[in-house]
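Omission of a single protein chain aside, the complex is shown with its protein chains in their original locations.
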Amino acid sequence: MTAPPVRFYQVGSFAVGNRLLPDDDQTVQSDPNRTNSLDSGHRACQGCGEALGARYALDAAMRASEARLVAVNATGCLEVFSTPYPETSWRIPWLHSLFGNAPAVATGVAAALKVKGRSDVRVVAQAGDGGTVDIGFGCLSGMFERNDDVLFICYDNEAYMNTGVQRSGATPPAARTATTEAIGEEPGNVFGQGKNLPRLAMAHEITYVATATVADLHDLEEKVERAMRLHGARYLHVLVPCPLGWGSASCDTIRVARLAKETGLFPVFEAVHGKVTGVSAIRHRTPVEEYLSIQTRYAHLFGERPRTDIISRIQSIADRNIAEYQLLADDAITVEPEKAET
Amino acid sequence: MLRQIEGSRAVAETVALCRPEVVCAYPISPQTHIIEAIGAMVKSGALTPCEFINVESEFAAMSVSIGASATGARSYTATASQGLLFMIEAVYNAAGLGLPIVMTLANRAIGAPINIWNDHSDAMAVRDSGWIQLFAETNQEAADLHVQAFRLAEELSLPVMVCMDGFILTHAVERVELPDQAEVDAFLPSYEPRQVLDPDDPVSIGAMVGPEAFEEVRYLAHLRQLDALERIPTLAAAFDEAFGRQSGGLLHPYRTEGAETIVVALGSVLGTIKDAVDARRDAGERVGVVGITAFRPFPREAVRGALSGTHRVVVVEKAFSIGYGGVLSTDVAMATHDSDCTLRTVVGGLGGRPITRDSLEEVLAAAARDELDPLTFLDLEIEIVQRERGRMTSTRRSGPSAENILRDLGTVASRIG
Partner (left out) sequence: MDLPFAITLDVGSSHANRTGSWRVERPIYVDRLPPCNDACPSGENVQRWLYQAEPGEYEAAWHQIVEDNPFPAVMGRICYHPCETACNRTQLDEAVGINAVERFLGDLGIERGWPLPPAGKDTGRRVLVVGAGPAGLSATYHLRRQGHEVRLVDSASQLGGMMRYGIPSYRLPRAVLDAEIARVVALGVDVAFDHTVEDIQLEREAGAFDAAFLAVGAQLAHRVDIPAGDSSRVLDAVSLLHRVAVDDPPLLGRRVVVYGGGDTAVDAARTVRRLGATDAVIVYRRNRDRMPAQRDELEEALAEGVTMRWLSTVDRFENGHLMLEKMRLDASGFPEPTGEFEEFGADSLVLALGQDTDLSLLDRAPNVAVEDGVVTVLPTMMTGERGVFAGGDAVPSPRTATVAIGHGKRAAQGMGAFMSGKVLVDPTRHGLAPFDRLNTWYYSDAPRTKRHELERARRQSTFDEVVEGLTEENALFEARRCLSCGNCFECDNCFGVCPDNAVIKLGPEQRYEINYDFCKGCGLCAEECPCGAIDMVPERI
C-alpha cells in the first residue's frame, strides 16, 4: 500500500507546523533552523505582536532571498526594543536612521546595491504605523512613485506605542489613546478620520500590496514570498496587536488579530498593480463586540452604560469592509488556497 | 583643462570625476544647475555607474544618501537654504552614523521672508551637526574642494559639506581649471567603508545609545573632527602636489604681514575684501585678510596663529545669531581670547545684499580710527527700520514688516542693486 494523497491533517494549514507536510510546504517558522532574524533577548513587552510579526516577515524574506537581505528600520518600538546599546537582537544586516525616512533610506540601499551590481541582495524596510502612515508617508509615497526595488512592511499597531500610546493616522475610531482620551460625548478617537494606507499604496499602482495579520502565519509568509519574487515597490501591511496599547492580555495577541480579521474590521487581501486580486475569506464571521470587548482601549463602550450606538457604528465599518472586499467565503474573490487540505 | 564655465557646471563636472555612485536630487535655487548637470551626465551615460534619483524632498535626498552610503556607495547630493533645514534631521543623522556623504551647499538665506539670494544663514544653522564644513572662495576652489571632500570624508568616515555662495559662485561664469579623470582617480581612491550593510557580515547600524555611552560617542565625533584639522592641510598639500593648485586647507591668510587690522571672513566675499584691503594697503594702512576655509572643524590654533600680533580683528559675516551677534565672530573670539586685540563684527550681505568695496573700505577706515562699533550692520538703512518701528509702536496691526519696507522703498518686488 503506497501512501495515499491525503493532505488533510488535524490543523490543516492553520497551525505553524504540520508534521505530515513535505518540507517544501512547511512554514519558515516551523523550521528549527529558521533565521530568527529578530532574536531572543529583545526588550519587547510580553506578547508583543510587532516582535512576532517582524520575525515572521523577515524570516520569510530571508528564506525567499536565500539569506541575501538587508533591512532598514524606522524609529519606533521595533527599533528601540531590538537595538539598545550594547545589544542587538538582529541577525541580519540592519540599519536604523530616523523615524520618518525609512523608505528613502531603503531606496538608497537599493540604489547602492544596484549600482554595485549586487542584484542578489534584496531590501526590506520596516516601520510602525506612525512611521508609515504619518511621519514617513512622504518618503513612502516617493519610494512607491519611483517604484524603487524595496519591500516596505508596516507593522500596524494602530497608535504611537513607543511614546506611550498616542493617536496615529491609523488609530481606529473610538479607540482610547493618550491623546484621544475616553471622555466626552464621543470618547476615544473620532470617526471619519485616519488613513487607509493599503488603499493609498494601491493608488500608486505599485507592483504588489497586501495586508496580513500575525494570526495567519501561512498567509503572511506566502505574501512575503510573493512580494519577494517581484521587483519594484511593494507594500505589506501587517496588523500586530499591542497588548500594552490595546489593553489586551499578553496571551491574546494572536486571538485579537484573528478577531480583527474575522469581524471584517481588518480586511486581509492582496492587490497587484492597484487591483485587488485576492482576499482571505472570513472563516467564522464574528460580531465586533467580541473583538472590542477584550481590549481596554474600548472599555468605555461597555460597562454599566454600554455605548451600543458607537458599537453599531463600528459594526457598520466591518459590514462595509465585508461588502467591499467580499470577505465572506461564498463571494470571496479568490479564497486563499488552504495548502494542506485536499 | 582651463574652461570658461559656470560655477555649478564646474562643480557638477568635478563631482562626476569623483565617480559618485548614488546622487540624489531635489531642486532648490540656487543649487539646481549642479544637479541638472549631473543628471544629464548620468542619463547620457557619461557618468556610469551611477544611480541618479529624483527624490520627493531634501529630507529624502539626505536619507537616500544615508542608505546608499551605509551600503558602501559613494553618495552625493546638493541643496541650499530651506532645503538644508528640511533635511536637517537627516543631516545630523548622517554625521552621527559616520557616513562619508558629500553635499554641496549653495548658500542661501532662510525665510521668512522668503529670499532666494545668498547669505550664510543655512550653513550656520547646521554648524553643530557634526559635518565638516568647507567654504569655497572661488569657483576654482569650489570645484577643487569636492575632490578633497570625498577623500577627506571617506578617510575619516564623516560627511563633508562644501559651501559655495549661491548665485555669486554657482551662477557665475568664470575660468576654472578642471582636472581630468586620471588625475582625480589617482588622487581619490575607491570608497572602502568602515561599516557596511552586508549579508555576509551582518551588523546592526544605528543603535539606541543611552546616557551610559552617549557622551563618549559624541566625544569620539569631536575627536574625528580634530583629526580632520590634521588631515585638511595634508590633503590640500597633496592636492597641490597632484594638481598644481592651492585649494582648500584650513585658512588662507592674505597680506597679513605686520597687519594691525585683519579682516576675517568666509566664502566669496573674500574677493571683495581683498580688493578693499589692497586699496587700504596702497593707502599705507597695515591691513590684511584671513579667509577661513574650514569652518567646521574650526581651526582655532591656526586662526590664533594667523591673527597673532594684530591689534584689531574685523569679522565680516553673512549671517548672524539673532539676539546675539556674530557666529563666526564667536569662534574667532575663542581663538584670540588670550590676545589683547579688539574684535569687531560686521554683518552684511544678508539675503543677497551686495557687500561693496566702498562699504568695506569705510568699515576699515572706521576700524583704523577705532570707531567701529562692536557689532555693525553693513549698509543698514536705519531710516527704514525706524519708520517700521514707529508703525509697530503706533498701530497694533501694522502689517508685515517686509511688505511695509518694500512699500517705503517704492518697489513691488525685491531687486538686487
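Just a few scattered comments:
First chain written, first letter: the chains are A and B, and each begins at residue 1.
In the analysis below, a residue touches a chain if its C-beta (ideal position, glycine included) is under 8 Å from a C-beta of that chain, and two chains touch if they have at least 3 such contacts.
These numbers come from a predicted model, not from an experiment.
Across the whole complex, the hidden chain's contacts among the shown chains comprise A, B.
Screening A:V72, A:L140, A:A182 or A:L217 for touch with the missing chain picks out A:L217. Between the chain not shown and the residues A:G12, A:G232 or A:G274, the one that touches is A:G12. Contact with the chain that does not appear here is found for just one residue of B:L85, B:A149 or B:I205, B:I205. Touch with the chain that is not drawn comes from one residue among A:G47, A:G188 or A:P267, which is A:G47. For chain A, the residues in touch with the chain missing from this view are 1, 3-6, 8-20, 27, 29-30, 32, 36, 39-44, 46-49, 51-52, 55, 82-83, 85-92, 217, 243, 249-255, 258, 338, 340-341. In the full complex, chain B makes contact with the omitted chain through residues 96-98, 157, 194-196, 201-207, 209, 213-214, 216-217, 220.
The rule we apply is simple: only the chains that are shown with their structure count from here on.
As a whole-number value, the distance joining the C-alpha centres of chain A and chain B reads 45 Å. Listing the residues of chain A that touch chain B in their complex gives 67-70, 72-73, 79-80, 82-86, 88, 90-98, 100-101, 104-117, 121, 138-139, 141-142, 145-146. For chain B in complex with chain A, the touching residues are 21-22, 24, 49-51, 53-57, 59-60, 63-73, 75, 89-90, 93, 97, 197-199, 201-210, 212-213.
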